[in-house]
Structures are given as C-alpha cells and as structure tokens.
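With one protein chain removed, the remaining protein chains of the complex are shown where they sit.
Each chain gets a letter, A and B, in the order it is written, and its residues are counted from 1.
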Amino acid sequence: MIGPKHSTFKRILPQLLILAAALAINLVVFPDFFDIDFRNGRLFGNLIDVLNRAAPVAILCVGMTLVIATRGIDLSVGAVMAIAGATSAAVVVEGHGWVTALLAGLGAGALCGLWNGILVAVLKIQPIVATLVLMVAGRGVAQLITEGKILTFSNEGLIHLGAGVVAGVPTPILVWMALGALVIFVVRRTALGMLIEAIGINERSSRLAGINSRVLLISVYLVSGLCAALAGVIVAADIKGADANNAGLWLELDAILAVVIGGNSLLGGRFSILASLIGALIIQSVNSVILLSGMPPEFNLVIKALLILAILVIQSPRISTLVYMLRASGPQPQPDTAPLPKTQKEEAQ
Amino acid sequence: MIRSTHLPLLVTLATFVLAYALCASAYPSMLSTRVVANLLTDNAFLGIAAVGMTFVILSGGIDLSIGSVIAFTGVFLAVVLRDTSMHPLLAFALALMITTAFGAAMGALIHYLEMPPFIVTLAGMFLARGAAYVLSTESVPITHEFYDVLQGLYWKDPSGGRFRLIGGIMVLTFLVGILVAHRTRFGQNVYALGGGGQTAKLMGLPLASTTIGIYAISGGLAGLSGIVFSLYTSAGYSLATVGVELDAIAAVVIGGTLLTGGYGYVAGTFFGILIMGLIQTYIVFDGTLSSWWTKIVIGGLLFAFIVLQKGLTWATQARRRTTTGSAAHS
Partner (left out) sequence: MTHDTGPVLHAKGISKFFPGTIALDEVDLRLEPGEVHALLGENGAGKSTLIKCLTGAYQRDGGSIHLDGQEVSPQSTADSQRLGIGTVYQEVNLLPNLTVAENLYLGRQPMRWGLMARRRMNAMARETLAGYGLDIDPAEPLTAYSVAIQQVVAIARAVEMSGKVLILDEPTASLDRDEVQLLFSVIRQLRERGLAVVFITHFLDQVFEISDRATILRNGRVVGTRVLADVSQKDVVTLMLGRQLEAQVHERKPAKAGDTLIEVDGLGKRGMLEPLSLALREGEVVGLAGLLGSGRTETANLMFGAVPADQGQMLLRGKEISVSTPREAVKHRFALCPEDRKTEGIVGDLSVRDNIILARQASQGWMRPIPRAEVNAIAERYVKALDIRLASLDMPIRLLSGGNQQKALLARWLATNPDFLILDEPTRGIDVGAHAEIIALIEQLRADGMALLVASSELEELVAYSTRVIVLRDRKQVRELAGAEITPENIVHAIAEHDAPTEEVAQ
C-alpha cells in the first residue's frame, strides 16, 4: 500500500518539476538568481522576492482551492481584497491600533464570504453568477469606504504586516506559509478535507450519506473571503495605503490559475492546497523570468494564457478519453469503445 | 396573461422608465435630446460588445475576453495606421477578421475540449490583452483624415442633440442582433443550446457550428466595438477597457436575460445599457454623488435581477411539480 507521505509527493511532483524548470530558466537569464544576502537584518535576493511577491496569490489560492474543490468558483476575491484593505486602512486612520484594523479587515472579508456562501448554498445560485455580484459591486463598496481616495496610513504595526521583517524574513512570506500550513493541517487532520471532496465529487451521494453540505459550502466561501481579506490587508500594508481601484485587480484570475496549475480540477473533487501554493510560486517565478530577462513585461499575459491553454488541453475530458482509447487499442482490444476507465485499471491489478 | 419569460424584460422596461422619470424629475434637462444623444454616443462601444455577450449568455456561456479584444483592436488599428499606409477601412476589415477568428477559435476549444467557457475565455482574455501589450504599451494616438471624416458625421437635432455615427452603429448592431436572434435558424439554435445542450443534441442540432458561431460573433462584435472605441477616443491603448466584460454581462442581466441561458432578448440588453448609462449620467448631473455609486447600484441591480430570475425558475418548477403531482392519481 502506498503511504500518505509518498502519495503527497507523487501528487505534487509535476508542479515541483514545473517550478524547478521555471527557477532554472531564471538562473539561465540571471546567474545570480539564487544568491541570498543578509543585510540590515533582512534577507535579500531574487528568490526571496519571488516568495514575497507570491504572497497575495498564495493566500488567495488557499481559499480558492477549497471553493473549487466543491465545484464552485469565487470571482469576488479581488474585490474583497479591496474592501478589506480599505476597511483596515479606514480603521487605523481613525486612530485605532493595527490589531483592531486587521480584525476589522478580516471581519469585512468574512461578511463577504458569508454573503457568497448564502447565495450559493441557500439560494442555490451557481457560484460563477453568485460571486459575480460582489465582483462588480465590491470595488464600489471599497471606494465608498476610502471615499475614492487612496487612503494612506502610517501605522507601523499595520505596515509591518506587508513590508516588515520577522527574524530576517519578510512578513508576507511568513504569513502565507503559516496560513497554508494551518489550513492544510486543519483540513487534513480533521475530516474536513474528505467531506469537502465528497460534496465536490457527488453532492447527492454525500447528502444521502448524512453530510451537511449546506453548512460546508457556506464555510468554504467564508474561508475564501477570510483569505481574500488577509491578502487585501497585506497588499494595503505593503504600499501603506488602500487603493480601492487597483488593489487585487485581476488577482482572482491569478488565484484560479494557481489552483489550476496545481492540478486541481475545475470540476471539483480531490484537491491539494500544497500543489496550489506551488502553482502560485510558479506564476511568480514566470513573472520573475520576464522581469530578469529584460523581456518586456507585456509578455507576461501571453505566457499565462499559453499556460492556461496547455493545462486546459491536458485536463480536457476529451483528451483523457483519447489517451485511454490509444492505450486500450494496445494488446487487448476492448469489445466496447465506451470510455470507461474501469476495465483497464482492473486488469492492471 | 403575462408569460413568466417576459417578466424580466418587463421589469427591465419598468426600471428604465422609472429611472428616467426619477432622473427627469430631479433634473428636467435630462429630458433633452442632447442627453439622449450623449447616452447613445458614450455607450456605443459597450452596447455593441453587449450584443455579442447577449448571444453568448443566451447560449448558456460567458465570454470574459471582450474587454481585452476591444483594447487589442484599438491598439492594432492605431499601430497599423501609424506604421503603414493602409487605409482605415482595410484596417477595420483586417481587425474584424482577426477578432472573429479569435472568437471562433475559443468557441472551437469550448466545444471540442468540452471545457467551461469561463476558463477558455479567461485564457483568451490574457492572450488578447497580452497581444495588445506586445503591440504597444503606450497610448498610440490615431491621426488620420478618414477618422476625422467619420467623427464629423452626425445628425444634429433641432434642439441641440448630436447623434453621432458610432451611436448609429450601435443601434444598427442591436437591430441586426434582434433579427439574427429571433428570425434566423442560427438564432433559434442559440436559444436551443441555452435551453439544454443535451436535448438540443438529441433534436439533431449542429452543436459545433453553433457554439463556434456564437463565440465568433462575440469576438467579431468586440472587434467592431474596438473600432468604435478607437473612433470615440482617437487612440489605441492596451490598458483601455479593462473590465468591460463585466459591464457587458451586467447590461445583459439587467436587460432581463437569464445568466444560465435560454431566456432573454437582445432588445432587453439595449435597455440594460441605457439603464447603466442613466445611472452614470445622473451621477454626473448630481455632482455631489461619487462615481463609485455607479458600481454599487449596478451590483445591486445585478443582484436584484439574479434573485428575480431565481424566483421565477423556482415558481416554474413548483408549477411543474404540481402538474406531475396531479398525475399520480391515475
């Protein structure tokens, strides 16, 4: 029997290989890529930059992975980032401490997540439609909070979240790693992960097995809202201001992309947060290649598009059927051409 | 009897009339033809793109790429007109061909790879925006006498409103869109696809050509919208029209089209566009209201229409259940 450790490694191997390739290209275009200095009590280096800049997408993709595992999608995370950033900024500008500000931001994110969750789980509106509402209106709400300005602040505590250093490591890196580890731990050490996968694969069977799918669905969107809020606060802290127009703009797409690169199916089911996190790093490494090679940054989007297309082709049900039929047409022709992968695997036993 | 399928459209019309009445009562000058003419001119590019989006949504799909395609078309035209001596009309034809082919390719991917439209057109969005960046990252002004000619075309209403060419193109697009949607086989196939892909297949419909056609139309109209946008702004900029797909989706839904496909009218989208334009105009007239209210109000309208549609779907299902329920006594 395959042990759990071994199977986790097997699961994330393709992502690790892509990441290694992306890093290797970085090394080719910029030989000093792996150099890390320690100056002024902080680590410096391109690798550190990659880890640091990946923070918003990495944080978002934690929640997004869970949402996608339930066969859903959360288009509103970018707008929620703006709302949370604006809330936190408004709170510190009012003179409250950074802890209050952080909690207020997270609270705003939780409300947004709850809203999405209720639309999806209770009103049964399909996720893409349900979360579109907040995607459209969210930035307006954020602007309402900042009153259309870029709300700048100088609260050291809050800024520390985005631009600070803890034990030489930039805070965002620690935050996303800690969050990732925490959620992975909770999801895999409790039964949550399995139950989420179950409702993503077959909601009806799961309900009949006594799973409370409604509560689970709401919680998943809640978590996504919280993650978006955390990312939003960090982004605001990094630039010492809340920019309702641009904070988190199109990051929902990057987060979805990270999840998809992480090998998680958009059709729900089995998921790996770790693989999504590596996906976020891959995206950032590609950005880094473009930056370091002196290629115009405009190529970034084209490369992302090609990445999605490649993954789409690989994930496509049609393609996997084709692969199956090619394999099946090997030594033992099947009497039936129906694409049931059943027999093939059974024969393999 | 009011058919439940007409109800969202009626609500749209009522919303429009109500909104206009409210605006007019607050600012009587909003009744002037000048405001009406500006409403058409300012929303021309969005309206044209929204016609394509209506077809896509009627078929049960979504197209996230149109904002990028509009920007790409603008940059493409600007660069071509700057660097070559091509006549703008030829450049327009070329741009329309490229964007139509681009849409068709996305449709083919959606149909043949059986992937969700949302993710395929997301890739398309990145690709088109990226292509626009690659052409030029700066705003490229368009200075061509033919542009001046086109921009100078307008019909001046006696009371002062200038109905410009691009507003006319939008109205024409809507008229053709209405005809195609309701009076052609292709239009019927679009509705059929949105009503149920599996059933449509059993009824022997050509799914592949319909799907490809739908996204080709959406791409082509985004291209036309790009041309109109370049006439509107006299420039091509790769960062322009970010998020126009969201506005177009909102206009379609506020226009009474069901986001899950199958129900709706192209004409409804026209009023959706006008409602959104009215909100903006009102905010401009008011002067004290901030621009973000546009987004919030549009989001609120979007939510209201989604819930309205959900309620109607439930009502229909409940009615069907009682119909089958009475059958049990046989």
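Everything that follows uses one rule, which is that contacts are C-beta pairs under 8 Å (C-beta built on N, C-alpha and C of every residue); 3 or more make two chains touch, one makes a residue touch a chain.
Keep in mind that this is a model prediction, so the values were computed, not measured.
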{"item": "Of A:Val92, A:Leu195 or A:Leu217, the residue in touch with the unshown chain", "value": "A:Leu195"}
{"item": "Omitted-chain contact residue, chosen from A:Ser154, A:Asn212 or A:Asn245", "value": "A:Asn212"}
{"item": "Missing-chain contacts mapped onto subunit B", "value": "3, 5, 179, 182-185, 188-189, 191-192, 194-196, 199-205, 262-263, 316, 320-330"}
{"item": "Subunit A residues touching the omitted chain (full complex)", "value": "1-2, 7, 189-192, 194-195, 197-198, 201-202, 204-212, 216, 269-270, 334-338, 340-343, 345-346, 348-349"}
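Convention: only the chains that are shown with their structure count from here on.
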{"item": "Complex interface listing, subunit A residues touching subunit B", "value": "73, 123-126, 128-130, 132-144, 147-148, 244, 249, 253, 256, 260, 266, 296-306, 308-309, 312-313, 315-319"}
{"item": "Touch list for subunit B against partner subunit A, complex", "value": "62, 109, 112-116, 118-120, 122-127, 129-131, 133-134, 137, 238, 242, 246, 249-250, 259-260, 290-300, 302-303, 306-307, 310"}
